[in-house]
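Here the structure is laid out as structure tokens; the discussion comes afterwards.
Complex shown without one protein chain; remaining protein chains in place.
Up next is chain A:
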Amino acid sequence: MKTETDNINNELMPRTTGVVHNMVKLARNTRRWIYFRLFRTPIDILITCIISALLLQFLPKVLAWLTWNSVAFWGDPNLCTEEGACWPFLREKIRLILFGTYPFSEQWRPALACLLLVGLVGLSFTQLLRLRSTVIVWTIGSVAFFVLMSGGSLGLVEVDSIQWNGLPVLLMLSIFSVIGAFPIGILLALGRFQKEDPVLRSIAVGYIEIVRGVPMVMVLFMGLFILPLMLPESMNLNSLYTTLIVLVFFHAAYFAEEIRGGLQALPKGQYEAAKSQGLTYWQSMRFIILPQALKCSMPGNMNTLLGAYKDTSLVVILGIHDIMATAKMAYSEPQWQQYGVEAYLLVALWYFCTCLCLSTYSRKLETTESKAAK
């Protein structure tokens, strides 16, 4: 749909080539885009006006706070004012936010441990390794992570887990809880999606529905206060490991439901075909059903994984110092009390970047999987 002015412009303007032509084309396209997207109907015009007014109201202030009114990262913190962000605060506190009260001279260890975990996740995403080598690499990596963090061997100073703070705690809780939860989720899903054993089935259903029916905060509290009562007294689990165990069992229920969806989505013929080949239950699951079901449920699983990752920040309420708690520590010192926003912006940036990576990966996975299916 061309407007009248466009036609006139076309007639008046001589045919130009090269840069000028492209620029004219670009200008026309832009104008058209603006007209069609923003001002086509009276309602569009109204919405555009309202949103622009709001943006004009707030955007300059936010931008000013973030940039020209702020004190640069390498600047002098004494120049910080209320009008702008105080980036030198982050320069001063970055290591506290990342590693908390881990002994300062030993902080290369949590740094290395974090790199290790992030590297392992990245490596698994490339899908270069087969399942067996992935398991081996992760086992070695996890042992290395705990040796690095706790020390006490290989000439490393022992560091009590009370002093583990910040990023390594976040990565450890989120990654290991998901790794632990996924196999349990598969078993729960299989338990729920079968008819031979009604007892097993009702146990799986009961477990999944109870866990999914209560808020995570409550499960965390229950775990912290009730789990120690069930264990023998000599097993004095510290709250970090208790939380990890609780998270594993919590996320397992969610994975179970996603995987059950995958199991249900498979055509019945697949099950019958597996049976007709004379495969046992476990063989048919291992070779026929699960590979397809897991593929089907991948988008849902990635969704659960993202949620699990972000929910990890709730452990703050149990007195575990993940990156949210260390951000709070950073602006608790009396002379830095005003700079909470800067600290939380850094944490938000971390979460945003990592979640973006995860969701991009899952979208890529979906497209490759669906292409492969075709």
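FYI, contacts are C-beta pairs under 8 Å (C-beta built on N, C-alpha and C of every residue); 3 or more make two chains touch, one makes a residue touch a chain; residues count from 1.
Please note the rule applied: contacts and distances are computed from a predicted model.
Name of the non-displayed chain as stated in its UniProt record, restricted to "Response regulator transcription factor", "Glycosyltransferase 2-like domain-containing protein", "NADH-quinone oxidoreductase subunit L" or "Amino acid ABC transporter substrate-binding protein": "Amino acid ABC transporter substrate-binding protein". For the options A:P103, A:G122 or A:P291, the residue in contact with the chain missing from this view is A:P103. Residue-level contact of chain A with the missing chain is found at 82, 92-93, 95-96, 99-104, 107, 160, 162-163, 165, 236, 239, 318-319, 321, 325, 328-329, 332-335, 337-338, 340.
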